[in-house]
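The other protein chains are all here in position, but one chain of the complex has been omitted.
After this line comes chain A, so read on.
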């Protein structure tokens, strides 16, 4: 079965190609085929997992050679699959959550005329993401990496008749290119210094790397990870990426694609282990982004953008854990899996709420939706408790482990990283509770369409209703995962033991503070965050228009001026550069060419006068020539 692992990728890829090639002829059944392909991919993946589970832990890293891909002299790259616990964890997450989101999309996209194309892109995304995680070399990983970037671009801009959405798609694409550049250069350095880009080759030779080279490769890989995972300083695209349909935000911009950066860092363990500086920078980036994302999530009134800030923040936790080295890898992946479930659940819940409210994303026009959307309320509540880390929900198990690990170490690092993780947990509790209370509790800040209230009422008229079963069922499944997954995966040595063949066995040293103290502090801070949010948004009336707010709030609403900084630092200088280049092109390059032509024409116009047609003037010229030639000969001889 392991040899057939390529089917996991091939099935959604074939389905996507079929739907795109058949065009409108497959409109009637396209969504069913795509969903079936995702489910089939999950089933094949599950069979592979079962077979790998049958192997002894040491044997669990399987390399499946597919074909010789780039045989170019010294650079010979084979396309192959790395089937090991790490990649299989991702395969399970991608295909399972992916299948659920396919099902959900059937309901969510019912009224969209381009539903078939949407499903074709979703399949394309699943296939590309599976290539990314199953690749056995950085080069093949890069193929998947670009593939998910393309699918993300196509899906963010799915409603590209809206200019803002098309611009958001382009922004995501361009910012991802910056990160991709880092990955390409890192691959170039690997080939230059190690002569190979395959995982096995790099892992075997990485210990021989000089520290500066390892640091350079590590930092470039981190740049790639930052671009894909929306980490500082390449985080600004994620908020705008919410322009895509909500299932896309759930699948690509919450559960799977944006976690690819974490995967890359864990996969490149051998490089990062040889480069402590790169590791430290990774942890710093993670710690900073987790606070930045959380602050942004607090400031937004748009439910999806608030969730996007939360995604940024949660991935910050994962990057922080991955930056702590082998002790954090397993927890980063653990949090990634649980986050994939509860965040997808939250996004799909938000999608249901939007669906019920005429596609409005403004939380200030929600309120009191619990009575009309009981299932969505219940699933959202479960995912909310999971993300803020209330025991025994999934987020508690995974996030608490990261916080504990962040407190491990010596010097200033455990205090800074651990402190950031703790504060992050409190802020997470605040903004998620704010979202939950603003949406489902308090007084309704909308009026039912059928009500007899006057037209001067400022509240929007809505007709909220519970979503159909095809949309609620996937969310219920995700919510079950959000309840149970943390407990299930930490049974025994659980996911840590399962990942051990990849991450290596590590002893977990004691944190600088006793574990019970950290645990209590976390729970107290979480409770404080929830209480604050309840006082502010649950008990009080939420104004329909946002108050001016403190400078911090205003900054958070504007993503801490990330767009302004990017525009000032990159966009405007870039525009000036291109304008200068265009000017130089027309003035210098074109000028030289047209100038040469004009000069030839002008000199021809002057010389043409000599050809006057008078035989006698020609004769005079001949005579003059003879006389001059004679005079020259005469003078030279003297």
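Assorted remarks:
Quick note on the criterion: a contact is a pair of C-beta atoms (placed from the backbone, for glycine too) under 8 Å apart; a residue touches a chain by one contact, two chains touch by 3 or more; residues count from 1.
Note that in this section contacts and distances are computed from a predicted model.
One chain of the complex is hidden; its UniProt record names it "NADH-quinone oxidoreductase subunit K", one of "NADH-quinone oxidoreductase subunit K", "Cytochrome c biogenesis protein CcmF", "Sn-glycerol-3-phosphate ABC transporter ATP-binding protein UgpC" or "Peptidase M16".
Of A:601, A:615 or A:635, it is A:615 that touches the chain left out of the display.
When the missing chain is restored to the complex, the residue among A:488, A:515, A:539 or A:623 that touches it is A:623. With the whole complex as reference, residues 608, 611-616, 619-620, 623 of chain A touch the missing chain.
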